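Structure below; questions to follow.
Our next item is chain A:
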Amino acid sequence: MLEIRDLHTVVDGKPILRGVDLEIVAGEVHAVMGPNGSGKSTLAYVLSGREGYHADSGEVLYDGQMLLELTPEERARAGLFLAFQYPVEIPGVPNATFLRTAVNAVRLARGEEELSAMAFLKEARAKLKQLQMDESFLNRQVNVGFSGGEKKRNEILQMAMLEPRLAVLDETDSGLDIDALKIVADGINRLRSAGRAMLVITHYQRLLDYIVPDKVHVLAEGRIVRSGGKELAVELEKKGYAEFSSAA
Partner candidate 1 sequence: MSVSVETVKSVEAATGGEYKYGFYTDIESELAPKGLNEDIVRFISAKKGEPEWLLDWRLKAFRLWLSSAAEEPAWANVRYSPIDFQDAYYYAAPKQAEAPKSLEEVDPALLETYEKLGIPLKEQEILAGVAIDAVFDSVSVATTFKGKLAELGIIFCPISEAVKTHPELVKKYLGSVVPVADNFYATLNSAVFSDGSFVYVPKGVRCPMELSTYFRINTAETGQFERTLIVADVGSHVSYLEGCTAPMRSEHQLHAAVVELVALDDAEIKYSTVQNWYPGDKEGRGGIYNFVTKRGACRGRNSKISWTQVETGSAITWKYPSVILQGDHSTGEFYSVAITNNYQQADTGTKMIHIGRNTSSTIISKGISAGHGQQTYRGLVRILGKADNARNYTQCDSLLIGEKCGGHTVPYIEVKNQTAKVEHEATTSKISDDQLFYCRQRGLSDEDAVALIVNGFCREVFQKLPMEFAVEAQKLLGISLEGAIG
Partner candidate 2 sequence: MGASKHTSDVYVDRFDEIRDRLPGAGLPWLKNLRSGAIERFADCGLPNSRVEEWKYTNLSRILDPQPVLAGPSINGVHRASLKQYYLDPTPCHRMVFVNSYYRPDLSDTGVLPAGLTLCSLETALADRPELLEAHWGILHDLSEDRLSGKNDLKPHAMIALNTAFAAGGAVIHLDHNVSLDGPIHLIYLTTLEGERPAMSHPRTLVVAEAGAHATIFETFIGNGGDAHCCNALTQVAVGPGARVCHYKHQGEAPNGAHIGSSHICLAKNSTYNGFVLSDGALVSRNEIRVRLEGENVDCSLDGIYLARGNQHMDNWTRIDHMAPLGKSREVYKGVIDGAAHGSFQGKIRVWPEAIQSDARQLNKNLLLSDRAEASSKPELEILTDDVQCAHGSTVGDLDGETLFYLRSRGVGETAARNLLIDAFVGEVIDNLADVPVRKYFRNLFNHWLSEAT
């Protein structure tokens, strides 16, 4: 589904990604782990098309398409979803409006009917319940005044509503206490399916206790320096990243 080949990225004049190779097939969950500053978030931004994060060389194939040639919204409409490490506040815009606008934009792009207000509300309520979120979430302004945990749950709610094919979860566990982490992980696990791939970016192994990955990659100094099964995460937790930092 996703194929990253020799991806190089320079941000603010500094090389951050220095030849990343990664392949994910549908149905799999991959974890990318690495120390701070290793380029994990940069990878997420390059995949989603954030301004200032361009590939200087290399390519990314997404379902056979050249991903990097698409605008951010084209990527989103093609089923790529980024759960933000720091979800953005949009004052004055109710969550429901935002979600419905996004869902219908994506549905239209897929050639599906737009959801009516009623149908949308019904679906949103069902997802809210699964994520143990109060219905008042829909009326609140997008992420404004949300606690850290609420913001992360809101990301998962959006993901559940948008039904992406590839979800990139950027440090979704950061800032969550253990209860919130369980709820968020539950939400994510419920979305695991044969047609959907996930790329879980995390510094700590903690999240991977709940979202068990099929593969684990270590990103250090802009490269995938090691790949393995889920046991690699446990090993990293014990030993830390020290050995990778000096490797390059």
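Regarding candidate selection, all candidates are chains of the complex that A comes from, given by their letters.
Here, contacts are C-beta pairs under 8 Å (C-beta built on N, C-alpha and C of every residue); 3 or more make two chains touch, one makes a residue touch a chain; residues count from 1.
This is a predicted model, so every value here is computed, not measured.
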(request) Pick the candidate that touches chain A in this complex from 1 or 2. (result) 1
(request) Would you mind writing out the residues of chain A in touch with candidate 1 in their complex? (result) 48-51, 71-73, 75-77, 81-82, 84, 87-94, 96-98, 100-102, 104-106, 108-109, 114, 141-142, 158, 162
